[in-house]
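Quick one: structure below, then a few questions.
Excluded from the complex is one protein chain; the other protein chains are retained at their positions.
Every chain is named by a letter (A, B and C) in the order it is written, and numbering of its residues begins at 1.
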Amino acid sequence: MSSVFGKNIKVSIFGESHGPAIGVVIDGLPSGFDIDTEIISKEMGRRKPAKEVYSTKRNEADNVQILSGIYNGKTTGTPIGAIIKNTDSLSKDYNNLESLLRPGHADFSGFIRYNGYNDKRGSGHFSGRLTAPIVFAGAVAAQILNVYDITIGSHIDSIFDLNDIRFDNTQITKEQLIMLRGMDIPVNDRSCREEYLEIIDQARRDLDSVGGIVETAIIGISAGIGSPIFDNIEAKLSSILFSIPAVKGIEFGEGFGITKLYGSQANDSFCLHNENIYTRTNNNGGINGGITNGMPVVFRTAIKPTSSISKEQDTVDIKEGKNSILQVKGCLVYTSPSPRDHTRCSIRSSD
Amino acid sequence: MSSVFGKNIKVSIFGESHGPAIGVVIDGLPSGFDIDTEIISKEMGRRKPAKEVYSTKRNEADNVQILSGIYNGKTTGTPIGAIIKNTDSLSKDYNNLESLLRPGHADFSGFIRYNGYNDKRGSGHFSGRLTAPIVFAGAVAAQILNVYDITIGSHIDSIFDLNDIRFDNTQITKEQLIMLRGMDIPVNDRSCREEYLEIIDQARRDLDSVGGIVETAIIGISAGIGSPIFDNIEAKLSSILFSIPAVKGIEFGEGFGITKLYGSQANDSFCLHNENIYTRTNNNGGINGGITNGMPVVFRTAIKPTSSISKEQDTVDIKEGKNSILQVKGCLVYTSPSPRDHTRCSIRSSD
Amino acid sequence: MSSVFGKNIKVSIFGESHGPAIGVVIDGLPSGFDIDTEIISKEMGRRKPAKEVYSTKRNEADNVQILSGIYNGKTTGTPIGAIIKNTDSLSKDYNNLESLLRPGHADFSGFIRYNGYNDKRGSGHFSGRLTAPIVFAGAVAAQILNVYDITIGSHIDSIFDLNDIRFDNTQITKEQLIMLRGMDIPVNDRSCREEYLEIIDQARRDLDSVGGIVETAIIGISAGIGSPIFDNIEAKLSSILFSIPAVKGIEFGEGFGITKLYGSQANDSFCLHNENIYTRTNNNGGINGGITNGMPVVFRTAIKPTSSISKEQDTVDIKEGKNSILQVKGCLVYTSPSPRDHTRCSIRSSD
Partner (left out) sequence: MSSVFGKNIKVSIFGESHGPAIGVVIDGLPSGFDIDTEIISKEMGRRKPAKEVYSTKRNEADNVQILSGIYNGKTTGTPIGAIIKNTDSLSKDYNNLESLLRPGHADFSGFIRYNGYNDKRGSGHFSGRLTAPIVFAGAVAAQILNVYDITIGSHIDSIFDLNDIRFDNTQITKEQLIMLRGMDIPVNDRSCREEYLEIIDQARRDLDSVGGIVETAIIGISAGIGSPIFDNIEAKLSSILFSIPAVKGIEFGEGFGITKLYGSQANDSFCLHNENIYTRTNNNGGINGGITNGMPVVFRTAIKPTSSISKEQDTVDIKEGKNSILQVKGCLVYTSPSPRDHTRCSIRSSD
């Protein structure tokens, strides 16, 4: 059981929310690729809550300090080590909170997993903050993929009951994906932006939270990547996507919807155009038999509502061994994957 | 890229549909567990198409020959090697089929992946038949899990547009799961059985196919299994589930549906009952922070419609390099994961 | 703990000496390489005891049956599965032997490791026979390496107290290595052959056995293979070499002898010749910092004397729980790695 991912390129994540620093080691990258730290900073900035809607007293820069593996602006081929300091943590606030198991969090399962020895301050290793090293790894990877003209982009397909326009699976352009990467709330239908923010804000005013679905496309990826049985593309991508704690579902192409089609509709027929083979539809999300077919790889990821809410919730006091009520006061609600900042709040418990 | 899965227990699959045999090596099992070959045979039988509705000229016994690792009816602790002979293959029928890329299959992506060198007879290593070694591994694993009172069962949650009754996520019994394992078409609502068969049969008569959703529950699994970041339970389970070629989506607990709930609804509140901690709801499918919480682990898997259909389909003749039409004649349609038996059919191609 | 080796190319070994078959899965080989089964058979033959000196009643052909992964004489890119049947096993002979722990064998450590459940007939999974699948894997690998003009060859550097002439580390030719591969007793100094055989035969007549050292060279391997820290070439090679049960030591270049040199002698100075960089000496065995430097990779492997001897030996009867004497009668002594054929012998035990 581990926080290490990968075979030829290994990503090793460490750190707890209120320790001195969190960090990442990326092992196995090839040498000689340009890495622009400005791009990394920009991606790190995208991970943080949108300033217009939310605010947080804890203002951490998420400044990444690269310790190794990049020299004169290029990958050296040896492991990249990077840390992000936890500059603004106040550990003394957490004592009461620790005994009340927060519903939807890993407080209980983590307690059992680590026999109570894990650092529980600010959710510790379970904190949404631990997605920051993953974003760093992604920002490095994206620059290498860019050399091969592979582009990845996402839009927020839905928030609660409101839906954006989905990607046209067969017609996704690099420009479209780059534009989405530049938006604070990436959507295909611009009118969704305000509505999404209003839904989130209303939930916050109700001391509650909402979730949504992210749709992602990878274009420029060659046919022939992946392998049958276990190392198929769907297995590899789902495996890494579930590392984001709030993810509860993954589907490729039409996904669950493909079960409502006939085979004759679901099969993506092949056609030859300018000596290249395409599929006319892309219900299989660019993947046949676990291997890319050259069409855009498209998948959707279900993100559950932020667990951290201010409403009263029934729970158990694990120290006292009795049923209790948890209320986290005065906290602002954050969208995943940053459900950590409730931690400065006062706690009222009663049985 | 590989057909090997696992860390402490490794499963290695090999074989092609029309080679001498397919097989599996299971490495790392503990010694001294009873393995009943009758149970294995029964599970292997469940993988085959239901006899009442379908028939296949190719009648392969799927008799597993265990070569090592089980001695005097118990696991030895050394690797289990097992093979299933391909007794009834006729390789000469496939010559024409090979050049026509079957939509929905891995013909094209596999061709690129292996530079055309893979054994394409009967889909080769991509054949649904390669799920047989996985079923064997599962049948061994289930007997070891049974010693720890862990039970796994599934029902067909939907076929095309018809839905069975879902599991009550908090109230799943061992008896219920064992009963499902004994049914040819496992359903919670018995009335679904006939309707499911009629939907499948109608699609077959229309030279077409349908897919569906499988809902699975694991009960008896302790709290505390799994790890945050990469080795979480959702990542591990999704990774292995996508090894079944027709799977296009996975969701845990309420899955995609949880995005339509408020946080106050989605969070499973804890309660203490007889000194044990439970959750009142199970929207997170028994998993918090990637770690089991002791509640039933529940997930749904989307299975696309069988790719092998008899309807005419547009495609490309990869040898001739021109657009063509594929029609597979005289074949009976099979539900996944056995989409291989179209292979005796005659082929008509035209451009 | 496992019988699976490798990262991108995985080799999975299974089988016991007296089960139906032993075998191997090789996963991750590239597609399109020619594999000549004649070469495989020849290499399998080299593994067997030299006929002139030894004989064994158990005459197993070591015929490999390839089940998958090779089609039309070429690798398909999907896993190669292969089995070797155990055609001539008689399991009833082993009952008495099992309770007497054979010194130098894995009888005791294996008993503890597997809680007594392992198949102990003919040493089971510990049998020297399990090197046959490794030889098969090597015979496949050598053919692929040959395409890249990489050649591997060995000579018997010593038997007991007699030494062959060592390789000249800087001047090893492909012709020399191929010649060695064709010899039944590969030696650089031809006069050693008869003396080696006489030493072995004398030990056998004394109901005893001898060991020796194998020196191996790899030529044609490019500079730049391997990585610092853990994935260095020495670590990878030693890791796989110790899979042969009788190996007790590995050294690269001058190995232990390099500790008797001064730094100024041990350092291999570089020189430029025809625009290529060479080292004038090769005390480091072609490896600097864990990475090949383009010089021949040279290493020596210590093989302990065959454990199976006919002399009386003190031991413990593990069933009776008392000190005993083991005498294996009427057996011929074999060189490693084939220490299995004592198994038809009668046993006399006494306390």
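In the analysis below, contacts are C-beta pairs under 8 Å (C-beta built on N, C-alpha and C of every residue); 3 or more make two chains touch, one makes a residue touch a chain.
Not measured: the values here are computed from a predicted model.
Engineer: Out of C:Phe126, C:Phe167 or C:Tyr196, which residue would touch the omitted chain in the full complex?
Structural biologist: C:Phe126
Engineer: Which of C:Ile165, C:Ile178 or C:Ile229 sits in contact with the chain that's absent?
Structural biologist: Going through C:Ile165, C:Ile178 or C:Ile229 one by one, C:Ile229 is the residue touching the chain not shown.
Engineer: Please give every residue of chain B in contact with the chain that is not shown.
Structural biologist: Listed in rising order, the touching residues are 7-8, 78, 228.
Engineer: Name, in rising order, the residues on chain C that touch the hidden chain in the full complex.
Structural biologist: 1-5, 11, 13, 101, 103-110, 112-113, 125-126, 130, 158, 160-161, 203, 206-213, 222-232, 234-236, 238-240, 242-243, 245, 247-256, 258-272, 275, 277, 279-280, 283-285, 287-294, 300, 302-309, 311, 313-316, 318, 321-323, 333
Engineer: In the full complex, which bits of chain A touch the chain not displayed? Write them out.
Structural biologist: Residues 1-4, 8, 10, 12-16, 19-23, 25, 27-28, 31-32, 65-69, 71, 74-81, 83, 113-115, 117-119, 124-125 of chain A touch the chain absent from view.
One rule holds for everything that comes next: only the chains that are shown with their structure count from here on.
Engineer: Work out per-chain C-alpha centres and flag the one nearest the whole-protein C-alpha centre.
Structural biologist: Answer by centroid distance: B.
Engineer: Which chain lies the greatest distance away from chain C when centres are computed from Cα atoms alone?
Structural biologist: A
Engineer: Looking at contacts between chains, which pair has the highest count of C-beta pairs?
Structural biologist: Chains A-B share more contact pairs than any other pair.
Engineer: Please compute the C-alpha centroid of chain B, do the same for chain C, then give the distance between them in whole Å.
Structural biologist: That gives a centre separation of 40 Å.
Engineer: Between chain A and chain C, what is the gap in Å from one C-alpha centre to the other?
Structural biologist: Using C-alpha averages as centres, the distance is 48 Å.
Engineer: Give the residues of chain C that touch two or more other chains, as numbers and ranges in rising order.
Structural biologist: Within chain C, the residues that touch at least two other chains are 8, 78.
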